[in-house]
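Take a look at this one; I'll ask things after.
Only one protein chain is missing from this complex, and each of the others stays in its spot.
Lettered A and B in written order, each chain numbered from 1.
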Amino acid sequence: MNSAAVRRYLPGTLAVLLALGGWEILSRSGVVNRALLPPPSVVLDTLFVVMKSRAFLTPLAHTMTLMFAGYAIACVLGVAFGIAMGRSEAIHNLFEPLAEMIRPIPKPALIPPLFLFFGIGVKTMLIIVVLAAFFPVLINTIQGVRWVDVTLVNTARTFRLSQTALTLKVILPAALPMIMTGMRVSLGLALTLTILAEMLAGESGIGYLILDMQRAFQIRQMYAWVVVLAVIGVALNALFEWVERRALPWRGQ
Amino acid sequence: MKKLLAISGLVLVAFLLLLWEASARLGWMESSNWPPFSAVLIAMWDGVKSGEFPLLVGETLSLMLIGYVAGCAAGVVMGLLLGLSSLLNRFFSPLIETFRPIPIAAIVPPLILFLGVDAALKIFVVAFSAFFPVLINTLGGVRDRSEVLRQTARTFRLSPLATLWKIVLPSALPAIFAGLRTSLGIALVVTIIAEMIAGSSGIGYFIVQAQYAMQPAPMYAGVVWLAIVGYLLNRLILKIERYSLPWHGAS
Partner (left out) sequence: MKSISLTNVQKTFGTGPNALLTLKSITLEFRVGEFLAILGPSGCGKSTLLQIIAGLIPGSGGDVSFGGVPVSGPPAGMVYLFQQYSKSLLPWRSVAGNVALAFEASNGDSRARIRERATGYLELVGLSGFENHYPWQLSGGMQQRVAIARALAANPRVLLLDEPFSAVDALTRVELQSLILDLWEKQKLTVVLVTHDVDEAVFLSDRIAILSRRPAVIEDVIETAIPRPRDAITTREHPRFLALRHVLMERLLSRPAVK
């Protein structure tokens, strides 16, 4: 391994090892209450036990399905509305006040009203996730569409592309970088709100489990699931970056 | 004609509100939890008169602001450090990238164990959430033009401290403000989340309690007041930004 790679990766790796090591020592030695914060070795052990048990896949599937379904719907709606509002001044004028009134409402605050009105269930939770993830995609799509270089638009015009062709072949790809930025923010929001909804609805899923285990004082399992969630978060982020790089190969040139 | 188009959005909103009012009064909705919009307005006003809502808003905002300031300050300092020293950046990056994507709702239960369900929890959670956007933005702002500016400072023989204060910091300010604005929105949301999961005070807690008590009008009233607070906070920070950065066109 050459020295350049060592210089790049050594400090970070060292930091992670130090952090884990410090955690292990502090916890085992009792400086930090072991009952409240078990050492990482114990957490990892518990995690493996949970993963091998039958109670692992169901909550994971519940949370992931809910999150991805809501996220996908929000992205489709956000891009569709975003393109429409970005291209047409009339449509923009029609929907903007409504959007600007809903947007500042912290989406978690909408959970109780929606639960109260639509009842507590998967459908309502889906609506919540969609509502939260919708706006970043919408806003970024509108901006992306509006900021498409006028030279590109005029190029399409001089080649007499139809409006559909212009939108799909030129505007959409040109706005894609901004759209993907919005989609990335929405991904985090979708996960957060899925977890939150599960905590408040209290039936199944990772969110429910974490809260439930905290209340039942099953601390080690709670931390195990928090680790699962952290891994999911990091993995989703990395996955998104990978997709972004492949979808936008011309960026950074 | 153009004027008509311009207000079409407001017409839409007014129409929807009217629809809301009518549907509730005429009993179109089966649920008993569908109060007319007017009832919500009344509940909003009652809440203000009785002093209940101002108190709730005060509780939410005070804790939020403490956490926000703490998180932002830490974010700026860390961002400056990491931006100026690539070694420190390489050291802390993996740790930061591991903690950043964790959904805030997930770290609340563990934190309850240590910090209970009161002020300390909320302040910490808000600070934690506000920290990252400010860090990332400050880091970006510092590294963006760092090299050219540092050379400039060197030709004028500025000391490291003077370079930092006179050149690096002002040039990174637009990016820092972008981070501050993002964090403000996040701070409010996170405070509400914390109040909903582990609350005992504040608007978030109030809304959840109203849901359990099946009192829709006060609940919606709380939501609307929350939206107004969020909107005003955003305007406030935009104003502050415009005031501090007159040379920079609003991004």
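Methods note: contacts are C-beta pairs under 8 Å (C-beta built on N, C-alpha and C of every residue); 3 or more make two chains touch, one makes a residue touch a chain.
If you're wondering where the values come from, they're calculated on a predicted model, not measured in any experiment.
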item	value
Neighbouring shown chains of the undisplayed chain, as defined at the top	A
Listed residues A:R8, A:K169, A:R215 or A:R245, member touching the removed chain	A:K169
Candidates A:N2, A:S53 or A:T151 - the one touching the absent chain	A:T151
Residues of chain A in contact with the chain not shown	149, 151-152, 154-162, 165, 169-170, 173-174, 176, 248-250, 253
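Note that in this section only the chains that are shown with their structure count from here on.
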item	value
Interchain centroid distance [CA atoms averaged], chain A/chain B, Å	17
Residue ranges of chain B in contact with chain A within the complex	5-10, 12-13, 16, 31, 33-34, 87, 90-95, 97-99, 101-107, 109-110, 112-114, 188-189, 192-193, 196-197, 203-204, 207-208, 210-211, 214, 216, 219-220, 222-223, 226-227, 230-231, 234
Sites on chain A touched by chain B in the complex	7-9, 11-16, 19, 36-37, 89-90, 93-98, 101, 104-113, 115-117, 188, 191-192, 195-196, 199-200, 206-207, 210-211, 213-214, 219, 222-223, 226, 229-230, 233-234, 236-237
